[in-house]
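One chain of protein is taken out of this complex; the other chains stay put.
Coming up: subunit A.
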Amino acid sequence: MRDLNITSVIPPFQERGRLRPWQKNPKKTSDMAEMEVGPLIQVKVLFFARARELTGLTDISLLMPPRSTARDCMSKLLNKFPKLEEIYNSMVVALNEEYAPESTVLRNSDELAIIPPISGG
C-alpha cells in the first residue's frame, strides 16, 4: 500500500480558514451564487399546424434556467429545430392559453404554444 500524502489532503493548521485555491476568485464564487437563484423550470411547448410539421412533434418539455423568458425558450427551440426559422417572424406565442409577448418571464409548469399564422373561419 502506498503511503498517502496526508498533508496534501488536510490543509496545514495555519492554512485553515483561508480561501482554498478554488475559492480564491471571489467574483467567480458570486457568479455561481447568482446562478443558483432556484431550480431549473420545466416548460411544456405545444406545436401547431406548420410548427408541428417543421419539428415533427406535437409537443416537447424543456428545462430552462429560472427567470427565462418566452424569447429564451424560442431561441432554444430554434437551436433544436432550425426549420422553425421559417415561421419565426410570422408566429406569435401563447402562454397558458393567452397570447403573450416574448418578453414574458416563464414559471415552472407553464405551457407555451407556438402559434403560426392562424386561418380559422
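By our rule, contacts are C-beta pairs under 8 Å (C-beta built on N, C-alpha and C of every residue); 3 or more make two chains touch, one makes a residue touch a chain; residues count from 1.
Please note the rule applied: contacts and distances are computed from a predicted model.
Chemist: What protein name does the UniProt record of the undisplayed chain give, "Molybdopterin synthase catalytic subunit", "beta-aspartyl-peptidase", "Exosome complex component RRP4-like" or "Tryptophan--tRNA ligase, cytoplasmic"?
Modeler: The record names the chain that does not appear here as "Molybdopterin synthase catalytic subunit".
Chemist: To test your reading of the contact rule: which positions on subunit A touch the chain that is missing from view?
Modeler: Touch with the absent chain occurs at residues 46, 48-50, 90, 92-94, 97-104, 113, 115-121.
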